[in-house]
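First up is the structure itself, then whatever we jot down about it.
Missing here: one protein chain of the complex. Every other protein chain is in place.
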Amino acid sequence: MKIQLELNGDPHYVDIEPGESLLSLVRRLGAWSVRSGCDVGDCGSCTVLLNGRPVRSCITFAAKAQGGSVTTVEALGTPQALHPLQEAFLEAGAVQCGYCTPGMVLVAYDLLTRVDDPSADHVLRAIAGNLCRCTGYRKIVEAVRLAARRKAEGRWR
Amino acid sequence: MRLQGVVRYHRARDTEEALSLLAGYEGRGALLAGGVDVARSPRRDVEGLIDIAGAGLSHVKLTERGGLLLGATVTLTELVESRVAAQYCGGVLVETLSLFSAAPLRNMATLGGAVVSAHPWADVPTLLVALGAELRWTDGMERKGSLEGVYAGAFRELFRNAVLTEVRLPPCDGGFAFYKLRRSAADVAMLNAACGLGVAQGRIAWARIALGATPTRGRRLPWLEELVQGEVPGAELWEEVAAQVRAKLDTGDDRRATGEWRRKAAGPLVARALAQAVERAR
Partner (left out) sequence: MAVGTSKRSVVGHNVTKVDGPSLVCGRPKFTMDIDLSGSLVGVILPSPHAHARIKSIDTSAAESLSGVVCVLHHGNVSRIAHTTAGQGWPEPSPYDTFLFDNKVRYVGDKVAAVAANSEQVAREALRRISVEYEVLPSLLSVDAALAAGSPAIHDETDAEGIYDAAGNVAAAVDIPVGDVAAALAQAEVTVEATCEIPYSQHVPIEPHCTVAYFDEDGRLVVRTSTQVPFHVRRIVARVLELPLHRVRVVKPRIGGGFGVKQEVLLEPVAGALALRTGKAVRMVFTREEEFVSSRTRHPMKVRVALGAGKDGVLRALEMEATSNTGAYGAHALTVLSNVGSKTLPLYNKPHDLRFHGRAVYTNLPVAGAYRGYGATQGYFPLEVAMDQLAERLQIDPVELRLRNHIREGETSPIFERIGEGREGVAQIVRSCKLEECLRLGAERFGWREKRSAPRQRGPLTYGVGMACAMQGSGITGIDMGAATIMLNEDGSFRLLIGATDLGTGSDTVLAQIAAEMLGVPVEKISVYSSDTDFTPFDVGAYASSTTYVSGTAVLRAAQEVRSQVLDVAAAMLRQSRDTLEIHDGRVHGSAGKSVSLEEVGHRAAYVVDQHHIAATASCVPEESPPPFAAFFAEVCVDRETGLVRLERMLGVADCGVALHPRLAEGQVEGAMAQGVGHALFEEMVFSERGRCVNTNLLDYRIPSSTDLRSLEAILVDSYEPSGPLGAKSIAEIGINGPLPAISNAIYHAVGVRLARAPFTPGRVLRALEGKG
């Protein structure tokens, strides 16, 4: 079947299998940042924003994206021009192996879209569904709060 | 996840279309709204997916008498963020749902999905049973029944040929509280309890107590409701509740906890929920 969607601002009109996952689709379309960690929605490394909200793409049917917009980390920054949130992740030491990072960045982005000055507790709860096995989360929380301060200073996009 | 046998994905515009599509697949079709449970436990026999997210079933309304009407495909996030839902029964619905998993899953999962999937560990059935929820569904005819009654019957069979359309919560005139015990903060329940009660002249006028993840799905404990009715709420009563639950509760093992522990922990859990419900009832 064919669906129409926007991926990181680019329109696509693509063939999908009716039972295909959104994870499979976005990787086919080149969004390699979206990664499979468990394939049943438990780990969060496949998180994407669907119509502005984080969802787990491995258990979201690709057909659900019909007429909608999908955002992945590819839309935020590039290695040469990082998004302030991505800068904060690097500065705080929130990236170790980096496998969970794109999903983590997206839930943090979603939080900072909704909340200007999240407390540590707020951040902990927002990222609770995204598993990281490397960091112990402390530096991820620091990164998100650092990014919130940058946002308050008007350094955001 | 890739449901291999699926040959078509339909978007039903209304329940009528959903039903006719479902009938056409003769058991090899599956309804979905958020799709979480369909995707998580892929049935190899499913040929047709019928998406009812666009079938106009996502309303959240307060009734004049203070009840709540909830469309089956409303997402948990929509409920958590709903000002209307927050007004209901001291916010117990919103409070319970915000304890469920994490935002990315709440953004996908729907109330109807939680009711129909009725996982043994799920929080929604426990709470809704305690609240006395009523369901509306259609199998060609508009039907209704109490959630408790539906769960007592062959409901999985029922919803293979019917569309759940609405969950109705009755006006709430007492205090309700929901508690869950879990290994880890993002975990599903090892045990959950929803308790509601009304207090008159310093005594418990009525009580509704449901316990879930025992490891079976949330259900009421009528004998315990009777036991507390007419009693004076307080530490003494809660001790009695804990002791009785421990003596009488039927529990079992699963991958998350043992039956032995459940029997011991359920009493304090129910007692705490009751104590908080009393606070809220006053």
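Chains: A and B, in written order; residue numbering restarts at 1 for each.
What we mean here is this: contacts are C-beta pairs under 8 Å (C-beta built on N, C-alpha and C of every residue); 3 or more make two chains touch, one makes a residue touch a chain.
As the structure is a prediction and not an experimental result, all values here were calculated from the model.
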{"item": "Full-complex contact with the absent chain, from A:21, A:45 or A:60", "value": "A:45"}
{"item": "Residues of chain B in contact with the chain not shown", "value": "2, 4, 181, 183-188, 190, 242, 255-258, 260-261, 264-265, 267-269"}
{"item": "Where the unshown chain meets chain A, residue by residue", "value": "31-40, 42-43, 45, 72-74, 76-80, 82, 86, 89-93, 95-102, 105, 120-121, 123-125, 127-141"}
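Assume only the chains that are shown with their structure count from here on.
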{"item": "Residues of chain A defined as touching chain B within the complex", "value": "1, 17-21, 23-24, 39-41, 44, 47, 50, 53-56, 58-61, 63-64, 66, 107, 110, 125-130"}
{"item": "Complex contacts: residues of chain B adjacent to chain A", "value": "1-9, 11, 32, 35-36, 39-40, 46, 49, 51, 53, 77, 101-105, 107-108, 185-186"}
